[in-house]
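For reference, the structure discussed in these notes is given below.
Note that one protein chain is taken out, while the other chains of the complex remain in position.
Per-chain residue numbering starts at 1, and chain names A, B and C are given in the order in which the chains are listed.
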Amino acid sequence: MAANGANLRQMTMNFTSDNAYGAAPEILAALADVNSGTADSYGEDEITARLARRFSEVFEREVAVFPVFTGTAANALALATIAPPYGAIFCHENSHIAVDECAAPEFFSGGAKLVHLRGRHAKFAPAAVEEALAHYRGGVHSPKPSAISITQATERGTVYRADEIAALSDIARREGMTLHMDGARFANAVAHLGCTPADITWKAGVDVLSFGATKNGALCAEVVVFFDPARVRDFEYRRKRAGHLASKMRFVSVQLEAYLKYDVWLKHASAANRMARSLGEELSRMPGMDLAHIVEANEVFVHVPMPLVQKLREAHVSFYEWEQPKNGRVLLRLVVSFLTPEKDLSALVSLMRG
Amino acid sequence: MAANGANLRQMTMNFTSDNAYGAAPEILAALADVNSGTADSYGEDEITARLARRFSEVFEREVAVFPVFTGTAANALALATIAPPYGAIFCHENSHIAVDECAAPEFFSGGAKLVHLRGRHAKFAPAAVEEALAHYRGGVHSPKPSAISITQATERGTVYRADEIAALSDIARREGMTLHMDGARFANAVAHLGCTPADITWKAGVDVLSFGATKNGALCAEVVVFFDPARVRDFEYRRKRAGHLASKMRFVSVQLEAYLKYDVWLKHASAANRMARSLGEELSRMPGMDLAHIVEANEVFVHVPMPLVQKLREAHVSFYEWEQPKNGRVLLRLVVSFLTPEKDLSALVSLMRG
Amino acid sequence: MAANGANLRQMTMNFTSDNAYGAAPEILAALADVNSGTADSYGEDEITARLARRFSEVFEREVAVFPVFTGTAANALALATIAPPYGAIFCHENSHIAVDECAAPEFFSGGAKLVHLRGRHAKFAPAAVEEALAHYRGGVHSPKPSAISITQATERGTVYRADEIAALSDIARREGMTLHMDGARFANAVAHLGCTPADITWKAGVDVLSFGATKNGALCAEVVVFFDPARVRDFEYRRKRAGHLASKMRFVSVQLEAYLKYDVWLKHASAANRMARSLGEELSRMPGMDLAHIVEANEVFVHVPMPLVQKLREAHVSFYEWEQPKNGRVLLRLVVSFLTPEKDLSALVSLMRG
Partner (left out) sequence: MAANGANLRQMTMNFTSDNAYGAAPEILAALADVNSGTADSYGEDEITARLARRFSEVFEREVAVFPVFTGTAANALALATIAPPYGAIFCHENSHIAVDECAAPEFFSGGAKLVHLRGRHAKFAPAAVEEALAHYRGGVHSPKPSAISITQATERGTVYRADEIAALSDIARREGMTLHMDGARFANAVAHLGCTPADITWKAGVDVLSFGATKNGALCAEVVVFFDPARVRDFEYRRKRAGHLASKMRFVSVQLEAYLKYDVWLKHASAANRMARSLGEELSRMPGMDLAHIVEANEVFVHVPMPLVQKLREAHVSFYEWEQPKNGRVLLRLVVSFLTPEKDLSALVSLMRG
């Protein structure tokens, strides 16, 4: 994948990533609100305490929550807690933990093995797990099957339904494995499904969730959510020694508090989803173009004729080419943020319709 | 060490830590300034690029800089870069890396050994290193001497002079070791010595610096500074897989940019130092009290009669008791931030004078 | 894979593994020869010193050699020396390091990633490396391509020719990667090719070799051979801290000395290869059976009708079923040791023809 090299400026139209956009105004304001006075450091403050209660409301059950700075940290810390150093973690071959985190789960776990599964639309089905498991029954010669990790929404902008998650959870339970969900775009998935947060997590058998906020409006705030306090074990030691326990934690926690307030998180995710879906519909009607996946969250993957790429670049549109060109066409990834200007979308459609 | 359990509120007088205070207004404002528009993610943005240039100016030579979220991450990543998994790292037995980071250096390095040295006022001298080295010449039976790490200002609020650092650097060079400085309170040290940043770093033989900003006004921003680009090696891979490469890096980098701007960092550190020194002078004159260390940075360590502790707690003063009581006296740590209200200092002095 | 559960006794015919057989008489005798008197411990003895010289002769150049107890240790220590914790190691999806060592390379390296390549007959070609490399050019988001590891002879009893190795070495050099060879059955490969040990190692671009002896006659002795002393770095620290530096090293080294003496190693490997080839030829002529791979070393992989499996088990023949049955046939692995009695081979052929 290659973005256009130049630094992005405001006159560009930016579809590279939701990370390319700034923070939600509600969140930025919240930082200023908590700046005065003093607070206990390292997460012993009142805001962080409130946060745990708020998450328990959102998820309709007592949960244990641990804010960290990044999604990579959330995933790697969660996985290291549920998989031993000699464990095997089953995940999609396109998942962020498999290909975009520089082997962070391997590092944090002390050498666990990520088993890459295949499946259409960046999702995998129970059969893929069963097939892989057959190779991990050799006793101590293979790592011990320990966890299944799914991404919600996936790296291709698709979404697991509750029943699909439950089917994977069934295998996890049967095999004594733990089910992890990478929810870097969890809000987009909830917004798409119109379900409750509980429906696609613990009610469907998810044990641990990396709950993302950064892509959808925070500056640097993610949360590891454990649905079963007994599984938390010594998570806090791991977070500290990884350098992810903020000394001035209130500034992380308050981002999350604001994120959840008045359903700000779902409002923004819905907006991004809606724009992406609309973009996808427009593109799918254009000749020579094909959506690679149905647009369920805030990402559009579209095969386009190669000459179009150059044209877009010249018009200062930035985006990633997601795969090597094939048969004269390239797969583009176009990500939409709730902060993406509507006019950029219109301009992009015009350019592509060309 | 034990702080008073209650959550701190504004009516308390807080001397527990510089981390208990919020962010400098200059830094909070800078966050809002860079929020609009888009920026390349993961450190490819313009602000981060500018930051490298700015640090090179501050240190009067080409340096390589890598922002991270916390001091623990800065230290552990720096040490893992300069010490192999089978390395020995020589540090003070009171140093933050030795006792306050939950063995983060051991984790990041893959099992290097921290050799705890002794020395008055939380500093150690060349002789302590020489003595310890004698036990690490047994070939492969002992870890390989790889790094020396010093803290500036130290955990007891004292400061290494340039010549003291140079003497340690001489041993490091002779033995093929690398010299690291934990500069969580680097600004306070520079402010105290009235020297240039270069004087007590590369000019005195420091190879890698953990440059702190959080305690002195940032929300969550520290920097690893390499004075010799050849030693950087693959630092960026390590940062990424540790989850310390911010996706929206501009929000970390801009904190550091603001921190360095118009000498804001030294202004704040000087203010904190001045208040701490003044507090120390007052206390040293009181009967039954003794400073444990000369006050050179923003921390005061004072032995006080045990009954005073209860009195302070009742007056809602918060602080740490730093050691077990001995001979009817307790060692208190009183930390002053540039944001500590002058009136809190006066009130504290009154209370203690009793 | 599943062996027959019962403990193997002498009346069984054992084709499960070369590990099922004992030690070569020459090696057992050598142990007794060096038992009297004293010797410096931890590898400082004369026998170990002689061993380095002997290996240099065998490989026709100065080499650095480090005896260890097992092949897993040899591979994992070698790979940890040449790949950093954030490295990617390219290997065949059927390789021992990928599927039979419980993620030892991940453990020893501190979390490097094994990238599984595909290829017929358990070998892979340059094109497979190139294709995989395309996914590892994303900068710090992916582990850094650091090593290629090939197995000689492979896990399917096939052998890389010198030119095939050289072609992989070319990519390694171009990309700044190191080429490792897992030579658990190196003797069988040399015996098959009729080449010199140098021809298929350093002359073909191999940098580090795990030289096996256990399967071919030792009790517990393998050697890591570095062809370029500059790459050895601090291997000895790693071996010690992994518990693979024998205190009474003479007993490991003398196994290797005896193994190399009078070409004992090649004599045994040739005998095993010859018997395996002969077995393969017999089986290939039987109706309903097909060799899955050409027999180049001491292993025969043959697809047989399912009813035959039960018949063999009843006749006390032990072996592994290597894959799930398909279309009424099962893939058997039949391994031949130089100690396998000729009569067992005849009896097996009779049973299978039966």
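Note that in this section a contact is a pair of C-beta atoms (placed from the backbone, for glycine too) under 8 Å apart; a residue touches a chain by one contact, two chains touch by 3 or more.
This structure is a prediction, so every number in the text was calculated from the model and none was measured.
**Student:** Using the definition of touch stated at the top, determine which of C:244, C:277, C:293 or C:329 touches the missing chain.
**Tutor:** Reading the full complex, the residue touching the unseen chain is C:244.
**Student:** Thinking of the whole complex, not just what is shown, which of C:63, C:103 or C:122 touches the missing chain?
**Tutor:** C:103
**Student:** Using the touch definition from the top, which of B:56, B:142 or B:284 touches the missing chain?
**Tutor:** Among B:56, B:142 or B:284, only B:142 touches the chain that is not shown.
**Student:** Touching the absent chain in the whole complex: find that residue among A:46, A:236 or A:321.
**Tutor:** Going through A:46, A:236 or A:321 one by one, A:236 is the residue touching the chain not shown.
**Student:** Pick out which of B:32, B:52 or B:103 touches the chain that's been left out of the picture.
**Tutor:** Candidates B:32, B:52 or B:103; residue touching the omitted chain: B:103.
**Student:** Can you name the residues of chain C that touch the chain not displayed here?
**Tutor:** 3, 7-10, 12, 14, 16-17, 19-23, 28, 31-32, 34-42, 44-46, 49, 68-74, 76-77, 101-104, 107, 214-215, 219-220, 237, 240-248, 251-252
**Student:** Touching the hidden chain in the full complex, which residues of chain A are there? Just list them.
**Tutor:** 42, 84-86, 110-111, 139-141, 143-144, 234, 236-241, 245
**Student:** In the full complex, which residues of chain B touch the absent chain?
**Tutor:** Contact residues on chain B toward the absent chain are 1, 85-86, 88, 99-103, 106-107, 109-114, 116, 134-135, 138, 140-143, 324.
Simple rule for what comes next: only the chains that are shown with their structure count from here on.
**Student:** Out of curiosity, which chains are bumping into both chain B and chain C?
**Tutor:** Touching chain B as well as chain C, we find A.
**Student:** Suppose every chain is reduced to the average of its Cα atoms; which one is closest to the average of all protein Cα atoms?
**Tutor:** Per-chain C-alpha centroids compared to the overall one single out A.
**Student:** Please report how many Å separate the Cα centroid of chain A from that of chain B, as a whole number.
**Tutor:** 34
**Student:** By residue number and range, which residues of chain C touch two or more other chains?
**Tutor:** As it turns out, chain C has residues touching two or more other chains at 85-86, 110-111, 140-141, 143.
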